[in-house]
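Note that one protein chain of the assembly has been removed; the remaining protein chains are unaltered in position.
This part shows subunit A:
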Amino acid sequence: MTATAPAPSPRAVQPFLRLRGVRKSYPGVVALAGLDLEVGSGEVIGLVGENGAGKSTLMNILGGVIAPDRGTIEVDGAPRAALTVGQSIGAGIAFVHQELNLFDNLDVAANVFIGREPRRYGLLNLVDTRRQRQAVAPLLKRLGANFGPDVPVRRLSLAQQQIVEIAKALSYDARLIILDEPTSSLPLRETEKLLEVIGSLKADGIATIFISHRLHEIERACDRVVVLRDGQLAGRLERSEITYQKLVRLMIGRDLKVVYTAPGAPRGEVVLSARAIRTAAYPHHPVDLDLHRGEILGLAGLVGSGRSELARALFGIDPIYGGSVVLGGAPLAITSTRSATGRGIFLVPENRKEAGILLDMSIAQNITLPNLEAYARGGIVLPAAEARRAEKSKADLDIRAPGVAARTGALSGGNQQKVALAKWLAMNPRVIILDEPTRGIDVGAKFEIYRLMRGLADAGVAVLMISSDMEEVIGVSDRIAVMHEGRISGMLDRDRFSEENVLMLAVGYGIDNAGATA
């Protein structure tokens, strides 16, 4: 800066946003442990971190949804203990969530102005669509959009819809736009387009926080990367320093509290063998997978990598578009859930409340539902047989409930999950797939579920555990398969288990050693 330049106003030197010692804890978990973060005007910051590193908590604090326990949030130099939603919007902080919040049936302009439409004709109070469109057109132009304000949103591609969200943010005079994994479901060309938009925002002095796991995007778009780990700032990298190895090294290093329990016997023969399976999510990417008797195979990967879709296909929920499945040496055509459950292939789905159990039915009714004929004679259910089975499951799995006639919806998450598991345990499983088995349940129940899974494996069941919780994947699995964009990107044996290896494979980077096969 030369002497002739005007003295910088205090506004120019202070960053737009500054977090100091922001802390937020929940019973039993510290989500953010005293975080410091600065975002300058026009700065593009990459934010990375594993599940549970504190990203969502940070987003919620910035959005005014939750208040931190301690620390200050400074916007334009004005310190506050917490933001309200209104203050957050007023300060110009805008979000583009992974799940877009757009109305399919409305046009672009109506989506941008939803809830604050310009009106006309006084009492008639009609939406002034013309004025609305006139106001939105320049925003779209500024973002280089190749569509007009009167296009229905449902006809736009995902990237175009993201641009609509960004236009909406601009219409609120946003000064900081937070993009949550915006590129995770975008094809390459659309990603390019989005990165250009971020660049143009930067030129206008609008800051961006860009949450992503894709290195080259971070490298291209971000001025620096901030890595969160266990609710703390694990480190920051300037653009020139960014490499996968450095990022991953910063992300890992958490305390792993789950202690591995070795199987009672070495793993047995292959029970289920999937060859070149194609699912609806990634029809171009065939998947091979072998599940062994007595083994817990962890299936790791980022959200959207095709793990749940693979599970749903093997369970007959979604159609399989190619390849073959062999169960116990005999080919198996999985055409419906019946064809899977009839042969002892079971799935405990990730969305427990919507699909895992029937909240409005009793514990006993949930447990016997998949195999009700076994508790019936001549098509008539025998309540005594049903109750006996349920009582046994309740005792075996230690389901804590007033009785087996209790409504399942009234139980805690952990006990609901035990019910979801109990219905399959009552049916001689050969293969059990558990999708995020401990999501949203308390620590105590978590360890009980781990114990149950180990017990199942030791009883000769092939267990496939899909999990996004690194601690769980490493602490529970006997082997880990990692998926990346619909492919198995690597298979790790216990001696190769490390957060680093799993993450590297999950982001599709590959690890250069003989232990991993691609």
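Methods note: contacts are C-beta pairs under 8 Å (C-beta built on N, C-alpha and C of every residue); 3 or more make two chains touch, one makes a residue touch a chain; residues count from 1.
The criterion applied here is as follows: contacts and distances are computed from a predicted model.
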{"item": "Name per UniProt, for the chain absent here [options: \"Phenol 2-monooxygenase P2 subunit\", \"Peptidoglycan-associated lipoprotein\", \"ABC transporter permease\" or \"[FeFe] hydrogenase, group A\"]", "value": "\"ABC transporter permease\""}
{"item": "Listed residues A:R130, A:R154, A:H216 or A:R338, member touching the removed chain", "value": "A:R338"}
{"item": "Hidden-chain contact residue, picked from the options A:A33, A:A135 or A:M361", "value": "A:M361"}
{"item": "From A:K55, A:K423, A:R454 or A:R487, residue that would touch the chain that is not displayed", "value": "A:K423"}
{"item": "Residues in subunit A touching the chain absent from view", "value": "315, 317, 336-338, 340-342, 347, 349, 354-361, 365-366, 369-370, 372-373, 376, 379-381, 423"}
